[in-house]
Every structure is written in structure tokens, then in C-alpha cells.
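Complex shown without one protein chain; remaining protein chains in place.
Right after this comes chain A.
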Amino acid sequence: MLEHIALGQYLPGSSVLHRLDPRSKLVGLLIFMLFLFISRHPLFLVVAIGIFIWTFSVSKVPLIYFFKSMRLIGIIIFITLLLQLFMNNDGEVLFQFFSVTVYSGGLTEGLLIGGRLFILVGMASLLTLTTTPVDLTDGLETLFSPLKKWRFPVHEMAFMISIALRFFPTLIEETARITKAQMARGASFSHGSPWKRVKTIIPIFVPLIVQSLKRAEELAVAMEARGYVGGEGRTKYRQLYWKGLDTLVISIITAYAVLGVLTRLL
């Protein structure tokens, strides 16, 4: 039942995008998103689409996986497009069908907003498809580390996220195991009144919580036994390496941002 749930949506691979430093991917994505809506100049839009297509092709992510991750957002984009088509009254009348009138402004606005939304979410998807959750947290931790000056517990937060990520599959496995054990004892999740079905959660929920608390305590003991103290002065086993490629990516994105500002101003 639960075997199809993957954590995040990371797809193992060794493409250029997989090998990029998570920091450059995160910063690059942030700049890309911020400036995507700054200009409507055709040249800029072509560059944005170009970057998106280039990123996609270089990621070697199979098309099916990409579209799977876009399914939900696809619906929202489609609705946006429809709303723009029917509600926007700018420009010339393109065609009329009974009481529905479609204006050219609606079409261009719809395509513009829908297209940009698609690219925006697509890029974010590509990031999570090619970056392991651990790399993402590591990247976020370093990027947010300046906040330590204001006593924000960056390391602790990142560590909590990593632990949560680490134990997520364990939790799913455990849920599946307990569910099976209770099913073997005749618990049924597929028939009975709605109230009866809600009540069937209890035999799964109680053992799951008990086990999780136990595991958390064991983990705490194990960490203390090995002298874990956290944050200050702690080195990392997994090092992040900033390579020439990362600088290149950031340069391209910066150039794109500058182009966006220029086309907006001119």
C-alpha cells in the first residue's frame, strides 16, 4: 500500500545537474525565480525558456518522471490559463462563441502567466529531482549560516530536518508493518461505516507513536554516548565543494538577471 511513496522525489543519477553543488543550485534557482517575473520582453522570455530547456536536457531526468512531478501544478496552470482566456477583456476580439468572448490580451496574458508558472515549478522540480534531501539540507545550512550571528539555531534546525528525512522511510516501513500485523488480526480498513474506519487508525497509530518515541530516545542516547554537542566548531563528514562549474552556473544566472533588469528599463 505504501510502497510507492518515495521520499521527496530524488532520482539517482550522475548528470551535470546532479553533480552541481547544492548551494549553487539553490542560489541559482532563487535568482531565476525572482527575476522570471521582472520583464515581459520577448528576448528575455526566450532566454528564460532556453535556460529551462537546457537545464532539463542536461539533467537527464526521464520525461515521464518530470511530468509526474508536474501533475498537480499542471491543473493549477491550466485553470489560470482558462481564467485569463475568459475573464481578460484587453486587446482585440479573437473569437466569439455564444456569450463567451476571447480577447487577444487574454490569450497572451494566459500564456505568459501559465508559461512562467510552468517554468518556475519545473525548475524547482528539477532541483528536487536531482538533489538528495541530505544535500539540500546541507546546502540550506551553509546558506543560512550567517543567521547564527543573531543566535538563530541554524545547525540544530538543519540537523532536525536531516534526522526527520532519515527516519521518514523507517516510519513508512513501520506503518506498513504494523498495518499488516493488525490486518492479520482481522482489522479491516476496507469495510464498515466511516466511523468504524476512522477507529481502525487507533491500532496503527498507538504502536507507531510508542515505537517512534522509543527510537527517538535510543537515538538521543546513542548520540550522547558518542559525545555529540552540536553546532559550534563541528566539522562535517560530507563536505560541499564549490567547483568551476558552479561559478559558471551562477554567472549565467546573473547575466540572465541583468538582462531581465535591462529589458525592463529599456
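General observations
In the analysis below, a residue touches a chain if its C-beta (ideal position, glycine included) is under 8 Å from a C-beta of that chain, and two chains touch if they have at least 3 such contacts; residues count from 1.
The rule is simple: contacts and distances are computed from a predicted model.
Only one of "Energy-coupling factor transporter ATP-binding protein EcfA2", "Membrane protein", "C-type cytochrome" or "AraC family transcriptional regulator" fits the UniProt record of the hidden chain, and that name is "Energy-coupling factor transporter ATP-binding protein EcfA2".
The chain that is not drawn here is touched, among residues A:104, A:170, A:188 or A:247, by A:188. For the options A:74, A:115 or A:203, the residue in contact with the chain missing from this view is A:203. Contact residues of chain A toward the unshown chain are 3-4, 177-178, 180-188, 190-191, 202-203, 205-207, 210-211.
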